[in-house]
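Only a single protein chain was left out; the remaining protein chains are all shown in position.
Take a look at chain A:
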Amino acid sequence: MRPFDYRRAESIEAAPRQAAAGAAFIAGGTNLLDLMKLEVMAPETLIDINRLELNQMEDTADNGLRIGALVTNSDLANDLRVRRNWPVLSRALLSGASGQLRNKATTGGNLLQRTRCHYFQDRTMPCNKREPDSGCAAREGVNRGLAVLGTSEHCIATHPSDMAVAMRVLGADVETLKEDGTTRRLDLDELYLLPGDRPDRETVLEPGELITAVLLPPPIGGRQTYRKVRDRASYAFALVSVAGIVAMQEGRIAAANLAFGGLAPKPWRDPGVEDVLVGETPSEALFNEAADILLSEAQGFGGNDFKLPLARRTLVSVVSELTQETQS
């Protein structure tokens, strides 16, 4: 860990200005501190935002929920409103990390987790994300956990968050505050960048830009689930995960929302997958057709080839469950 300056954020408004170039915000620190110990991340200054008034959850005028960026994963998962109206979010949160980590980790920080790619974490290995233009050791290395969608020749990292997958399926927006005092709202598709030739850039956030809240739209009808497939029953990152919300009407799929984790550098959502399902009668053939669309561009790198059949099987299983149970 390199020596660094530590400053407490003076106020929400001041925080982005305090976080000049080379600074990083610290909230729960569950990911940042690990990476700082490895010197994979080495901010010159930490701006501690933990005392800012960003830990509230409030109902919004449109029956949505405004979640302060500092609300912990435990508090969010256990909030009665979330459990009742957005259960996919609660389930996703509880499937991630461990109780101790969830007590510390925050909503904003969870969205900005870095990849678990080993080669990113090992400074003796080439990694375009950690060190632009150094190469990618993962493509021909151990890549069991890495991405099959949205990759580039420069990077095949996955985004590790479960929460973000649920946020994506719910159509959540992120609210930010920039250094110049302006705010903006971004949906998760806009927030995250695909690696392309700049895998070191993971989001569109500008230097100093602070996530202040996540906004959940009003609850939508249908049955919700989060299915996480992993190598052990707890405390393991998703190999494939599916966040699904499906509404049925008269035996047909009226609405389908599906987001996928473990497959891509960002929580993945493909409108084509949802479109093919809507209006149709559930059948295994139909679900496989949806999987065909999801995986049409998918590419494995050896160790993660199994994610293609696994994603297919999981998608079929989840949609089958959601359509069956809402039918009855």
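Going forward, a contact is a pair of C-beta atoms (placed from the backbone, for glycine too) under 8 Å apart; a residue touches a chain by one contact, two chains touch by 3 or more; residues count from 1.
The rule is simple: contacts and distances are computed from a predicted model.
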Protein name, per the UniProt record, of whichever chain is missing from view ("Multiple resistance and pH regulation protein F (MrpF/PhaF)", "Cytochrome d ubiquinol oxidase subunit I", "Transport permease protein" or "Xanthine dehydrogenase molybdenum-binding subunit"): "Xanthine dehydrogenase molybdenum-binding subunit"
Selected residue (touches chain absent from view) among A:Asn78, A:Asn103, A:Ser152 or A:Ser317: A:Ser317
Hidden-chain contact residue, picked from the options A:Arg17, A:Arg116, A:Arg184 or A:Arg252: A:Arg116
Candidates A:Leu239, A:Leu286 or A:Leu322 - the one touching the absent chain: A:Leu239
Missing-chain contacts mapped onto chain A: 1-3, 37, 39, 116, 118-119, 122-124, 137, 140-142, 144, 229-237, 239-240, 306, 309-310, 313-314, 316-317
